[in-house]
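Below is one structure. I have some questions about it.
Entry: chain A
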Amino acid sequence: MVLRTESICKSFGSLEVARDISIELPQGARYALIGPNGAGKTTFINLITGQLRPNSGRILLDGQDITATGTAERVRRGLTRTFQINTLFPDLTPLESVTLVVCEREKKAGQFWRSLASHREAIEESHAILSQLGLAEVAMKPTRQLAYGQQRLVEIALALATRPKVLLLDEPAAGVPKDESAMLFEVVASLPRDIAVLFIEHDMEIVFSFASQVIVLVAGGVLLQATPDEVKEDPRVREVYLGRGHG
Partner candidate 1 sequence: MLQSQVSTPAMQPVAWIRRRNRWTIFEVLFWLATLLPFCFFPAYLNLASQIAITALFALSVDLVLGYAGIVTLGHAMFFGLGAFTVGILSSRYGWGEPISGLFLAALVAGLAGFASSFLIVRVQHLALIMVTLGLGLLTFELGNALSWLTGGTDGLTGISTWNIFGYFRFDLWGYTAYSYSLIVLFLCFLLCRVIVNSSFGLALRGIRENVKRMPAIGSDYRWHLRVVYTISAAIAGVAGALLTQTTNTVTLEVLSFQRSADVVVMLILGGTGRLYGAIVGAVIFLIARDQLAGINPQYWFLWIGLLLMFVVMFMPKGILGGLARLVRREE
Partner candidate 2 sequence: EDTVKIGLILPYSGPFADAANQLDAGVKLYMEKHGDTVAGKKIEIIRKDTGGPNADVARRLAQELVVRDGADILAGFALTPEAVGVADIANEAKKFTVLMNAATSNIIDLSPYMVRTSVTIPQVNYALGKWAVEEAGVKQAYTLVSDYGPGHDAESSFSKGFTEAGGTILGSDRTPVANPDFSAYVQRVKDSNPEAVYIFVPGGAQPAAIGKALVDRGLAPPATKIFAQGELTHPEALESMGETARGIITTFHYTLERDDPLNNEFVEGYRAANNGRSPDLFSIGGYDGMHLIYEALKKTNGDASGDALIEAAKGMSWQSPRGPMSIDPETRDVVQTVYIREVQEVDGKLQNVIIHEIPNVKDPLHGASN
């Protein structure tokens, strides 16, 4: 198991947003995390990546307890996420943003004595990542000037540039048109098989075609973990989440 959580609990005041969540993510996983709005999916990712601290429970990455580790350190150990609501560097260009990530990953970001241009490999790598996501054309425009959908892609590019072992995607395709979101998921799908991916998505078509396992979260607790087909048929899931339309 690359990533394991053991009985994670978290509450905001009286609101329990994570109840006893234990999940396992094996190498190469392509898991989806679904559930009604406000079920606690984003919170769960915040807990795994360290933006929030659980009230109880443990998080293990590669068998090591990282519950008390800082976010940045988790990223360096290969646990990366994207944000549901764009969290970018508005005045940097995508090229600069991604290069920054690569430099951080290579531990070169602290080298204040070396010019940025001399990190040729880093720049080229980030350009390659951007090209892969179809952002080559806008790579040298300030991020703030990109359309929303393009910014969503930059969000993914930043995550990919950390070379994660575990990639947590929070509604990566929201706001990206159909054909591009398919492309995006193809990029995700074609990531090396040793990367485990957990993605939140409300678009069932994507969930059912890219996920090997689906975890359903309701009111902070895991309702069910199963294959897409099983989930599709589960009456409880239909009741609280899918509605009539999918079947």
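Candidate entries met the following condition: all candidates are chains of the complex that A comes from, given by their letters.
Rule of thumb we're sticking to: a residue touches a chain if its C-beta (ideal position, glycine included) is under 8 Å from a C-beta of that chain, and two chains touch if they have at least 3 such contacts; residues count from 1.
These numbers come from a predicted model, not from an experiment.
Here chain A is displayed by itself, and among the listed chains 1 or 2 from the same complex, it touches 1.
Listed in rising order, the residues of chain A touching candidate 1 in the complex are 49-51, 70-73, 75-76, 80-81, 83, 87-92, 95-97, 99-101, 103-105, 108-117, 119-120, 122-124, 126-127, 136-141, 158, 161-162.
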